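Of the protein chains in this complex, all but one are displayed in their positions.
Labels for the chains are A and B, by order of writing; each one numbers its residues from 1.
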Amino acid sequence: MILKNDLYREHGFLKGLFLGLKITMITMLRNIFGKDRMTLNYPEEKYFYSDRFKGKHVLTVKEDGTLRCTSCMLCATYCPAQCIHIVAADDSDKEVEKAPVSFEIELLRCVFCGFCEEACPVDAIRLTNEYEMSNHAEAEWVMDHHHLAFRKSLNNGRGIVSTVDDNDRMKLRL
Amino acid sequence: MSDTVKFKWNDKEIEAKKGSNLLKAALDNGIDVAHYCYHAGLSVAGVCRMCMVEQNGVPRPFPACNATVNENIEVRNDTPKIKEAVSATLQFHLLNHPLDCPVCDQAGECGLQDNYMLHGKYDSQMTDKKVHKEKVQDIGCDVMLDAERCILCSRCVRFTGEVTKSSELGILNRGDHAEITVLKELNNDYAQNLVDICPVGALTSKDFRFKQRVWFLEDVHTTCIGCEVGCSVKVSQNKNGAYRVKPVLDEAVNGYWMCDDGREIYKHVSSPTRLHSLVANQQSLFVPAEEASLKEKLKNKNVKLILSTHLTNEEYRDVFTKIKDLNLAARVEVALYRSPDVGPIFDGILKRGNKNANLKGAIKNFEQFGFDASDDHCKKLMANVKDSDAVLFVLPEMSQSLDHLETAVKQISKAALKCAITPNEEWSFVRTFDFLCPVPTFLEKNGTMLNYQGLERTLVAGMSYGDNSKTVASYLDWV
Partner (left out) sequence: MTEENGLTDKEKANYKDYALLSYHHIPGVHNLEVFEKAGGYEMMKAAFLKDPEAIKEEVKNSGLRGRGGAGFPTGVKWGFFTKDRQAQKYLVCNADESEPGTFKDRYLVEKNPHILIEGMIISAWALGIQKGYIYIRGEFYHQAVTLEKAIKEAYAKNYLGKNILNKNFDFDLYVHRGAGAYICGEETGLISSLEGKKGQPKLKPPFPAIKGYRGLPTMVNNVESLAAVPWIMRFGADAYKKWGTEKSPGTKLFSISGDVNKPGVIEVPLGTTLKEIIEVHCGGMKDGHALKAVIPGGSSAPIFDAETSYAVKMDYEDVAAKGSMLGSGAIVVINDKRNMGDVLKWTLEFYHHESCGQCTPCREGTGWLEKVFKRRESGKGLVSDIDLLDKTAASMRGQTICALADAAAMPTQGMIKVFRRELEEYVSTPVKK
């Protein structure tokens, strides 16, 4: 598709071509030799996505270190891939009442749509900016709640604390 | 009928009995009226104030549950005044209601949720401290009470006062500190109905607690096989199993309620003890077996066939027709095993002592085909088991008299070949048997039964949880 007809009419085919590709050429040279290099030398140089990126899931924890998730199963309901499996149970703390005994996400089924993050009423599940998830075919592709909440990359295994729901819960305690 | 009158509700013409409850007439005709405290099986309380209506000629709005049907009255609940009143009253209900939806089992079938989506949808202005009451109380009979979620509709108080007459529940304190409490603990045979009638998550079933979300379940409307009443029930299930049993209104048989014994009938349907193939007893362990191995053992043997009372009328007919068609009458003797009575013949409310669900249907079919269904005949047959016999014992799907059943099983253990036709490997004494032959449970077959009144009760098939089940009649092909 020739976008700039007047260039070719004025200067002829070859010259018009190079004039039209001027910006493209400059960018290409910049990329090869200059500062704006797009290519990263992964794994020595890594790209960091923003916090909004929909990567690996994390289950947040409360300030006392227990899972924030109340196993309401809204994420499991909303998930279009039906890859979240939760088993709920009573929690020893009466104020908390319900907590997951097992929370599993089948990573291979997940489409990283972020619906679970949207559906959660208490900010218990988030999609982080972790994108490194490759593994072998024989490996277990099911993430349990230990991995989801307490893997090394999350505050060194302590988990990410969320206080979004605390106001509502604190209202109950007052 | 002379006492049926016509009246109008929101311009829709309705026919109802003169003097009957106005709200019930509207609900029975499919009109959506928001209500909490009204229940057709209980007395009128009129405390939730949601069912307010306006009537031609009556100066003020009034609750429909406290009014009666009269000829040619014109009732409306779609005026702006009523709509605003309903929304305001709903707001009052939700004022001190805790934010428990994520942890509450009632989510998905909650009266407050449903009415909020229909009539509420307002922005809450309640930024003050809510009133707190005691949560997570185990009050006995597998019922959990959460006093904070309670909207004080008093249905449970009226139930224990009027239906079971045991009055275990009451309301303490006044004003917004009023809360439902139990005197000591629930102690009656119908306590799980409290979970059904509670419109919110204040009374929940401990048995069902946290097992599933309601929107993952589908209901199958079938009949309970716990005793000879045959109450209409619905079993909630999904592909992972059956989870609970609830009663369905049936004016002729069980009204609005069912007894607590019937709540257990789902357990064996999806239990891990379900058989998935024919299994053979190898040193008290049951391992999958080839059909051929049983077929050759059964061929040409004298068979003593003991049927249970949990089979449908169609299944009895098929068994007897098969015996006739295959000319097995000479080799096959049939008897009917009855579970003994448990408790009084009738407890005054619903439950009956005779736990044989399809006894009447069995007797009818036995007699129709010329077989003896009496208990004496069964006892004689079991006593006369010879070691050259093969015994096919159709075990009842569940039993409240396991000792009696175990004694019967031990009695026939003389036989050389003993096969139990049962859906589960449930009880320890099934180790007496050489083979276990899988059959579908009551929830997995269509059919009819006759209850103690002689009324026909229908079984509807839901999802299947056992593999390789065959009907009882088809096992006779191997004889």
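Keep in mind that, in the parts below, a contact is a pair of C-beta atoms (placed from the backbone, for glycine too) under 8 Å apart; a residue touches a chain by one contact, two chains touch by 3 or more.
Quick caveat: nothing in here was measured; it's all calculated off a predicted structure.
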item: Per the touch definition above, residue among B:Ile171, B:Val248 or B:Val342 touching the missing chain; value: B:Ile171
item: Contact residue for the chain not shown (choose from B:Ala34, B:Met52, B:Cys104 or B:Ala408); value: B:Met52
item: Which of B:Ile31, B:Leu99 or B:Val131 contacts the chain that the document leaves out; value: B:Val131
item: Residues belonging to subunit B that touch the chain removed from view; value: 44, 46-49, 52, 60-61, 63, 66, 84-85, 88-89, 91-93, 95-96, 125-129, 131, 151-152, 171, 173-178
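One rule holds for everything that comes next: only the chains that are shown with their structure count from here on.
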item: Parts of subunit A lying in touch with subunit B, wherever the complex brings them together; value: 70-74, 77, 88-90, 94-98, 121-122, 168, 171-172, 174
item: Contact set on subunit B toward subunit A in their complex; value: 98-103, 107, 129-130, 132, 135-136, 209-211, 213, 215-216
